[in-house]
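A single protein chain has been removed from this complex, and every other one stays in its place.
So that you can tell them apart, the chains are marked A and B in the order they are listed, and the count of residues begins at 1 in each.
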Amino acid sequence: MKANVGRRLAVAATVAVTGLALSAAQVTAQTATMAVGAPVTSLDPHYHQLSPNNAVADTIFERLVNTDNRARMVPGLATEWRVVEPTVWEFKLRPNVRFHNGNAFTAEDVAFTLARLPNVPNSPSSFAAYSRPIARVEIVDPLTIRFHTTAPYPLLPLDMTNVRIIDKETAENATTDDFNALRAAVGTGSYRAVSHRNGDRIEFERFDPYWGERAPFQRVNYRMITNDAARTAALLAGDVDLIDQVPTSDLTNLRRNAGVRLYETVGLRLVFLGLDFMRAANENSPFITDNDGKPLGRNPLQDVRVRQALSMAIDRRAIVERIMEGAAVPANQFLPEGVFGYVANLAAATYDPDGAKRLLTEAGYPNGFRITLNGPNDRYINDSRIIQAIGQMWTRIGVRTAVEAQPWTTFVGRAGRQEYSAFLIGWGSNPDGSHPLRNIMATVNRDRGWGSSNRGRYSNPQVDALLLQSLGEMDEAKREQQVIEGMRVAMTDVGVIPLHIQTNIWAARRGFEFTARNDELTRAQDLRPAAR
Amino acid sequence: MSQVVIDGAAPPAAPVQAKVETPLRRFVSEFCESKIALFGLVVITTIALIAIFAPWIAPQNPYDLAQLDIMDGRMEPGTVGGAGFTYWLGTDDQGRDMMSGIMYGLRISLTVGAGSALVACIIGASLGLLAAYVGGRTDTVIMRLVDLQLSFPSILVALMILAFLGKGVTNVVIALVIVEWAYYARTVRGTALVERRREYIEAAQCLALPTHRILFRHLLPNCLPPLIVIATMQVARAIALEATLSFLGLGVPITEPSLGLLIANGYEYMLSGKYWISFYPGIALLITIVSINLVGDQLRDVLNPRLKK
Partner (left out) sequence: MTVYLVRRLIQALFVVLAMSLIVFVGVYAIGDPVEILISPDADQIERERAVKALGLDLPLWEQYLVFLGNAVQGNLGRSFVFNEPALKLILQRMPATLELAFGATFLALLVGLPLGLYAGLRPNAQASKTIMAGSILGFSLPTFWVGLMLIMVFAVQLGWLPSTGRGETCSVLGFVGITSCSSGMQWSFLTWDGLAHMTMPTVNLALFKISLVIRLTRAGVRETMLMDYVKFARAKGLSPARVTFVHVFKNIMIPVVTVVGLELGSTIAFSVVTESVFAWPGMGKLIIDSINVLDRPVIVAYLMIIVLMFITINLVVDLTYSMLDPRVRLENKGT
């Protein structure tokens, strides 16, 4: 009986659908479907500092300072910004901008947004850090706003690229629930959200009164397909028009497929090896033993020659070509060329196993030692394959390497408690050299907020001093010199072993075009119908 | 007291010996009646031998990173690699010879599959029998434990084991036993509840035989048929579950791949035409499981006391 009812309903539904078929066909040309690999957890732009959430927030909301696809700062909701005094930044706001509900965008909205950042209840990772340097907000007129900082703060415009502006009137008492239910998801972006099914899909509709370039589609379906193979299959089956995070194993095949085009760009995420600096030179590192499996009595990683040897033993080209299938570039530092803080005069990381063996002998390890290389197996592209390949390479210079991979869930906590001797991890940088320097290479310091992800506990006073100078330097040219010098010192000292910078890859069906971004964000407004 | 007397009053050893001899012979001849089961037995024996002697017959030790070279990675079947021998079944992304990988992988998979199924079966069946026979509070406690266990996702069990004990083949077996025992307990209890009301159990009780004797000599044999169905399937399921855990990154260590891990690794290459990375381990897994079940099917029929002519 139940089945019967079901069938009757189905028939009724079909009749209804057929009636709509004609109009549906016309809509299709105006509709695009994109599939992303990482789930979006909330539409509240200030709830969780997480790339997939930021990508969607960037579609609905906008920032004072936008970043283009090369992560360069460009005017967004602010048309210009300047330093009035060393501790005062002034932003001129864009006139005639409207929110999705018709409200005009003014300085009040900016002030409200900044005030909200530290006050989002239950946030597991808030945006509070971006409003913390600001001691006082001064609204000069509806389209001019000034931020007073306690100390000279050169990074304020960069911080503003992380803050999405919301409508004061709508969001006055809004909770994260209100954003998820779309009641409060009112921004100034070129698309507005019209439907949201948590962890499954979001639907966008064009916002016609948008101030800038008109959104290319009337409607965009934004689906989440977390399984890599399923995502590729959905693209090949024609169910979706664009996918992100194209698995490297599918690249060769997709390149040959005439119905699909790939959009690629070198990203900002470095994959590197962290090393144990926590144990002093005369202490045992937890995963290092001598060749018989007995404690070594010292931490060889405290010797720069050993670190150099381990770095030289790695054939980065082979990893990029064989494991990453070309979807990465070998790296000797955190940032790719062309980004603020790139160190131009740094020696390339060359593969030299003989040199590595010599260095090991010099350091007093002619027969090497044993080490376990740890890493996650579900976090970075091909992470568990990379550590196995490095295991092969280290073993060949006499450092017999065991490899252990585990899910990020258990891995990250142990890495954070310095339980490993050597581990693979990644870092997605903001487009400014001070970002990795401050978070990875700087000595852990609670008061300064440094070394938040310095899981190996690297510490170098020279690096710290240069970083400290740069953080108060309002002259951009001088600041860049200090950042570059700091990074050069840290990299020459092999504070971490850089491996490669990942390439971000999207695949679109024929008839669609996508602007690949180096910040990995998959945004609806970057998908267009292909020019004929 | 009386139990001891009755046990002690059992006839001397010799006749028992003779009795055991005959059923065994009958068992063998009955088993051999089915050609296909015999074939399955031959295949599974061969597979077991390959697994046991893998270190001596495999062209490469796929667990030794020093013998692998990523420059030989993802080579097609039949290619000659840098080490000088032919990769008859191709290589995976690490340059691991698939043929050696499968031989070694069989070792892990069989150990994990059979080991966990056996231990889980012993624990589960005993508890199931006990629950059904004793009833009362024992039954309640055991069955609520079963409820608890059945509701616990294997991935969470595996993650907890990983957190508490670290990674390793033994720990995977432990995780699988924890996941699987409840199935046996529940199934055996269901059958035993019916059986314990039968006359032969009452007869045994009247004779005041010791509980363990009634449980294992009388009740258990009569609960065997569904148990064997479950057990042979659970070996397969344990192997597949291990593959799934590997797929989720919680299985055996990546440098000691089981068949399941090999398949999971190759899974990503399925869409790109590099079929051999997961196809051949898949075939090996299929053959293994099919032959185990062919043997199991026949065993079940032969061991079933009620199918005796």
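The rule we apply is simple: a contact is a pair of C-beta atoms (placed from the backbone, for glycine too) under 8 Å apart; a residue touches a chain by one contact, two chains touch by 3 or more.
Fair warning: this is a prediction, and the values are worked out from it, not measured in the lab.
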Using the touch definition from the top, which of B:75, B:89, B:177 or B:289 touches the missing chain?
B:289
Option from A:83, A:139, A:182 or A:229 whose C-beta touches the chain left out
A:229
Among A:68, A:172 or A:200, contact with the omitted chain is made only by A:200
Residue, one of A:47, A:423 or A:458, that touches the chain absent here
A:47
Considering the whole complex, which of A:338, A:366 or A:449 touches the chain not shown?
A:449
Please output the residues of chain B touching the missing chain, sorted low to high.
36, 135-137, 139-140, 143-144, 146-148, 150-156, 159-160, 162-164, 183, 186-187, 190-191, 193-194, 197-198, 225-226, 229-230, 233, 236-237, 240, 243-244, 247-248, 260, 263-264, 267, 270-271, 278, 282, 285-286, 289-290, 293-294, 297, 300-301, 304, 306-307
Go through chain A and note every residue touching the omitted chain.
5-6, 8-10, 12-14, 17, 35, 39, 41-42, 44, 47-50, 121-126, 128-129, 176-177, 180, 197-201, 223-227, 229-231, 233-234, 236-239, 378, 407-410, 412-413, 416, 427-428, 430, 435, 438-439, 446, 449-450, 452-453
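In the analysis below, only the chains that are shown with their structure count from here on.
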Express in whole angstrom the distance between the two chain centres, defined as the mean CA positions of chain A and chain B.
44
Parts of chain A lying in touch with chain B, wherever the complex brings them together
228-229, 232-233, 236, 247, 249-253, 318-319, 322-323, 377-378, 384-385, 388-389, 391-392, 395-396, 400-407, 409-410
Residues of chain B touching chain A in their complex?
65-66, 68-71, 73-74, 93-94, 159, 162-163, 167, 248-250, 253-255, 267-274
